[in-house]
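Quick one: structure below, then a few questions.
The other protein chains are all here in position, but one chain of the complex has been omitted.
Letters A and B name the chains as they come in the text, with residue numbers starting at 1 for each one.
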Amino acid sequence: MPLYVERRPERLITEEGIRTDGRLPHEMRPIKMMVGVLEKADGSAFVEWGGNRILAAVFGPREVHPKHMVLPDRALVRARYNMAPFSTPERRRPGPDRRSIELSKVIREALKPAIFVENYPGSVIDIFVEVLRSDAGTRVAGINAASLALASAGVAMRGLVSACSVGRVGSFIVVDPNHDEDMWGDSDMPLAMMMESEEITLLQADGTLSEEEFKEALNLGRKAIRFVYEVQKEALKRPYYLVERRVI
Amino acid sequence: MLFVRDREVVIPGQPLAKGKIKPGKDVYIDESGMIRSKKLGLVNLKEDEISIVPLVGAYIPKEEDLVIGIVSKISGNTILVDIRSPYQGALPVQRRAEKVDLKKYDLKIGDVILAKVRSFDGASSLILTIDAEGLGKLEGGYLLEVDPAKVPRVIGKRQSMLSILKEGTKSEIIVANNGRIWVKPPSVKELIALEKALRKIEEESHVSGLSDRISSLLSQELSR
Partner (left out) sequence: MFDQEILTHNLMKDYIRDLVEKGQRIDGRGLYEYRPIEVLDGTFTKAEGEAWLKLGETQVLVGVKADLGEPFPDTPDKGVFVSNAELLPVASPTFEPGPPDEGAIELARIVDRAIRSADAIDLGSLVILPGKLVYMIFLDMYVLDYDGNLEDSLTLASLIALGRSEIPEVELKGDGEIEVKERKRKLELKDIPINFSFVKIGSKILLDPTIEEESVSDASITVAINKDGKVCSIQKKHGTFKMEEILNIVSVAKSKWPELARVVREAI
């Protein structure tokens, strides 16, 4: 018996393109990222994106257990996406559901192409994404956090993976869909790329998009990802700049 | 054509240089011929070569490395040793070899040993040795840890930083390549000071003048 009932908003977007949270179609929600939030993990990052609060941690490269999963010529990459019971308005039962299992796979496949797995034969790199507070776009926020965690663990990578979702609400292509748009919009397309090489490592979509709309969404996504990439870069370098300023 | 300065902090994938310069450690060349960093690290620019010195990372064994290991399993003629690496070390008990001090191999699970990497095939077979003088079980003292990427900084040029740590705390210190550091301080006060010094080295290794800052940290800690 839920204490929270969702109500669909009257309008998802006005004729001028004003969204339910006041944003224009090309505006992103506020994003904050920081690394090194956990001590025991080899690398960790925390992302605040809109109302999302996502923690990512990396262990590895490390010994593989169970031994039979070892790949002799490269690192095994494992990822787990998990939502906390208190991450949603209605409490979620702990444990993986089908969606979490699919997202774990999709996140692994978004990050693996960026890792030089051949540098670490016979080992495993474990990636954990914990959604503490969910507010639409958790998988892309999780990928951004996990990229930072990997880099701050010292894993050899081709580059960071940066991600953002794009959606369609009526005739508008909107960047970084909010909760209302995710629930009741006409299409949602999460996208991740290795920014430096512009290779796409995550692409999913639901709803419907004409070919024109799809092209527009991809382009908007690419622009948004460029912005996200800059936020990630700054988060990785920040601890070192802060120390420089403190010392000098 | 250079896109970064020497000692600049760079991230994985960051473009470093293109053209006549040679690629060194922890960099790669992309399809367009651009040299890029593989890791979060500092640019190390030599005359004709560009490398990255990682700021953090797991220990990957190299032959001749000094490592501090913890005996984790003893089965038959092989002693398995954890060296804080994705690769587990094996210490074969050399009964047949000459000049082997068999007493050295009288080890128990949980014992801490100073060893050398004899061979590593890069993927699964890591063989250690404790036969040389000075190697073997470590007695007394405590183990501290530092990120393996920071070991050179803990030692310093011509052991300068290590001397500061040893003299500043009147402790015996052995720094191993795998990021483990054996210390024998006169009291727990010096142990705590050493811990603080190691954390500071990890955080500030990229800013010059570290030796002075560590010296003053140690005198501050130990004068209380």
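Keep this in mind: a residue touches a chain if its C-beta (ideal position, glycine included) is under 8 Å from a C-beta of that chain, and two chains touch if they have at least 3 such contacts.
What you see is a predicted model; the values in this text were computed from it and never measured.
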Item to complete: Could you list, sorted by label, every displayed chain in contact with the chain left out?
Response: A, B
Worksheet item: Among the options A:P9, A:P85, A:G170 or A:G207, which residue touches the chain absent from this view?
Response: A:P85
Item to complete: Extract the touching residues of subunit B with respect to the undisplayed chain.
Response: 70, 72, 82, 108, 110-112, 138, 140-143, 182, 188-189, 191-192
Discussion item. List every residue of subunit A that touches the chain not included in the displayed model.
Written reply: 1-5, 38-41, 44, 53, 55, 57, 59, 62, 80, 82, 84-91, 94-95, 126, 128, 130, 132-134
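By definition in this document, only the chains that are shown with their structure count from here on.
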Practice prompt. Can you check the complex and tell me which residues of subunit A touch subunit B?
Written response: 42-43, 60-63, 70, 72-73, 114, 116, 119-124, 151-160, 194-197, 233, 236-237, 239-241, 243-244, 247-248
Worksheet, complete the sentence: Within the complex, subunit A is touched by subunit B residues 9, 11-15, 26, 28, 30, 36, 38-40, 54-58, 60, 86-88, 122-124, 147, 149, 203-204, 206-207, 209, 213
